[in-house]
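Single-structure report; data block below.
One protein chain omitted, others in place.
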Amino acid sequence: MRKSILLGTLAVVGLGGGAASAATLDDVRAAGQIKCGVSTGLAGFSAPDANGVWQGFDVSVCRALGAAIFADPSKVQFVSTTGQTRFTALASGEVDVLARNTTWTLSRDADLKFTFVGVNYYDGQGFIVKKDLGVASARELDGATVCIQTGTTTELNLADFFRVNNMTYEPVPIETNAEALQQYLAGACDAYTTDASGLAASRATFADPENHIILPEIISKEPLGPLVRQGDDEWADIVRWSLNAMIAAEEYGITSANVDELAKGTTNPEINRLLGTEGNLGAMLRLDPAWARNIITMVGNYGEVFNSTIGEATPIGLARGLNAQWTQGGLQYSPPFR
Amino acid sequence: MAIFSDSTRGGFRLGMLIYDTRYRSLTIQVGFLFLAMAGAAWLVDNTVENLRALGKDFNYGFLGTRAGYDINQRFVAYSSDSTHGQALLVGLLNTLFLAAIACALATVVGVLAGIGRLSRNWIVARLMTVYIETFRNIPVLLWIIVMMAIMTEAMPAPSAFRGEDATASMILWDSVAITNRGVYIPEPLFTRGLGDLDIGVFLVSLDLVAVLIVGAAGIYAHLIITRHAEAVQNATGTRPATWWKSLAVLLLPLLALLWALGFHPGWPELKGFNFQGGIYMRNSLIAMWLALSVYTGAFIAEIVRAGILAVSRGQTEAARALGLRPGPTTRLVILPQALRVIIPPLISQYLNITKNTSLALAVGYMDLRSTLGGITLNQTGRELEAMMLMMLIYLVLSLIISAAMNLYNRSVRLKER
Partner (left out) sequence: MEESRFVRTEMLAPQAPPLGEIGWIRWLRDNLFSSWLNGALTLLAGAAVVWLAAGIGPWFANAVWNAGSLAECREILAGAEGACFAVIHDRWLQLLFGFYPDTLYWRPTLAFLLLFVALAPALFPAVPRRLLWFTAVYPGLAYLLLWGGTIWGPLVALAGVPVGVAAFLALRPALPLLAPAAGLVAPVLWWLLAAGPVAGLLAAALPWGLAPVGSAKFGGFMLSIIIGITGIAVSLPLGILLALGRKSDLFLVKTICVGFIEFIRGVPLITLLFTASLLLNYFLPPGTDFDIILRVVIMVTLFAAAYMAEVIRGGLAAIPRGQYEAADSLGLDYWKAMRLIVLPQALKVAIPGIVNTFIGLFKDTTLVVFIGLLDPIGLSTAIRANTDWNGIYWELFLFIGAMFFVFCFLMSRYSMHLERRLKTDHR
């Protein structure tokens, strides 16, 4: 009898789970929370703290969505995904949005049927080596043992790089970043390759960061950004413009400190439209007029999030570089809010 | 016939399908089959519909496309230009190799530990108990990770072997290097080698084939010699000395062949970033090998212990009473009986090892699961095809292993008369 009771209970749960339909926004509203796929753990980008609260740069994208839709950044359910399970989790509706340092490529966009809504971090694949190895360029790595994280684009880039430069190497594929670092630090590989941001983030946590160098070659373009399922443009728009709102806010100098001040009305119509005091941009997205204002108040603008999670003041210590505003010589550029 | 006419007297009624015991089993079976087929149809129908909704199709064409990734340990030629199908083959061979060496070592470890636990030596028996309990009660995944950590943390890096003030050195007269990237052992090289034979999928080393043929011939000759000696012993009562003949037929042709092929060992040497030359056993392989064998060894130890305890003391005493010495007692009386108890659970342990090789991804050993079910699946997005193919391969492997072991089991089983 116990079996049937359990099955019954489970069946109720199963049916209660509901179905993923085309209108993701309605589903999200009905559920009262956004299901957001994140990495199981990457320092600075997504990791749970001692209280189990997820923190990090990628996590902030989801928090911004929570602020835009529910005016509450905690209304996000974080689902940890591995490099292998992430796409299925998104395709099957297990998550509504994937914010997990995922590289935007044509095949993922077209063949795997996803929509990348933008780029929240411009990255490139680099190498880290120990200083005493005496290597100054990735072209000197002929015959080296290289640690890579599997399930990513990095192993393909690596194969191409060594092939093009006519060099041999010994790949050591590893499942997680933490494991790969442990191997690299123990000297089981000469070099570790992954996104340069990840390398910098990891180096910051070493006991002796000064003894490791990140080689100057960046062997690939890795635009990392949030993605959603193809076929629900309304939901894609919400995610896209939530990200853009954070970027635009930094450009216009709106911060979590002065947003309330600016929301009373300014002479800049773009700021007014963004903060919802002018026009009806929120309604076009089927959101509250104060959606962008909530994002900035509760999560912060792009620069604030960057600085507090992975910026130079944090142990990760990443420079803005390509991720500076276009006005500062970077690539972060939001289309106009009008 | 009489019974049959009894029931047909009143003609066939529908109710008889349920109430008549002769038809009922048929009804139940048909009902069961119908349910099973309906379930299968439902699954297939759902799959077709889901695939259409996602705009995907179901085909194995991706196996013929360029893989684009490299694999470190490969028994057949493979590069990033090879196809996903070839990557699958490389992974499969890696799985089989790991399973084979892990089964062998697990058996050795298990037998030693099982006997050790029965030892009259207090400290040995206690140590073996601690070993068995510790390893049986902690998940194998944790052991794999820990073994890998021991390999990478406790062994010296190749750079420690370099320079005047090297902190590590090679062992066994500079022939074996144990580093945290793996173990380098000397390899056999042939200056006048016979080359390779291409049999389509991979190359077969003719040198190896020649050595195996000559070795097998030597063993066959040795068997003939002992059989002859036995015949002489049965006829005359004295056994002619055979050891020097056996030694000669076993070794001389082999040595001659090796000399003819120009055999010399290739020593591992530190060149550039890594050791070069020699056979390189990666630490992922060694970690998996040790973890699987030591973990499963603990289970096999219990099986062996139970098997030995299952042979009653009277058997030993009877053998002694017949005048058998301890050696032949074990070999002729205890072992054959203990094996009957040991073999069936041992088969399932071998199956477990084979299935547990799929955890290799945790340490980056490129087995079937890491190639086909890992990188290939990820790069092509063909999870349905890749997973189903992978399950099929594991299933076939398991069936082959259990069939082979069952054949062996049949040969040692008690022949009841």
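Think of it as A and B in the order they're written, each chain with its own count starting at 1.
As a working rule, contacts are C-beta pairs under 8 Å (C-beta built on N, C-alpha and C of every residue); 3 or more make two chains touch, one makes a residue touch a chain.
Just so you know, these numbers come straight off a predicted model, no measurement behind them.
Touch, as defined at the top, links the missing chain to these shown chains in the whole complex: A, B. Contact with the chain that does not appear here is found for just one residue of B:Ile138, B:Leu197 or B:Ile219, B:Ile138.
The chain not shown here touches subunit B at positions 18-19, 24-25, 28-30, 32-33, 36, 43, 46-47, 49-51, 53, 119-124, 127, 133-134, 136-142, 145-146, 149, 153, 351, 355-356, 358-359, 361-362, 369, 373, 383-384, 387, 390-391, 394-395, 397-399.
For subunit A, the residues touching the chain absent from view are 1-21, 33, 35, 40-44, 46-52, 77-82, 84-85, 88-89, 91-94, 175-179, 181-182, 185, 202, 204-207, 314-316.
Methods note: only the chains that are shown with their structure count from here on.
In whole angstrom, the spacing between the mean C-alpha positions of subunit A and subunit B is 42.
Remark: subunit A residues 83-84, 87-88, 91, 107, 111-113, 132-133, 141-145, 150-151, 155-156, 158-160, 162-163, 169-175, 179, 182-183, 186-190 touch subunit B in the complex. Across the complex, subunit A is touched by residues 54-55, 68-72, 80, 145, 149, 151-153, 157-160, 180-181, 271-274, 282-284, 361-364, 366, 370, 374-375, 377-379, 381, 383 of subunit B.
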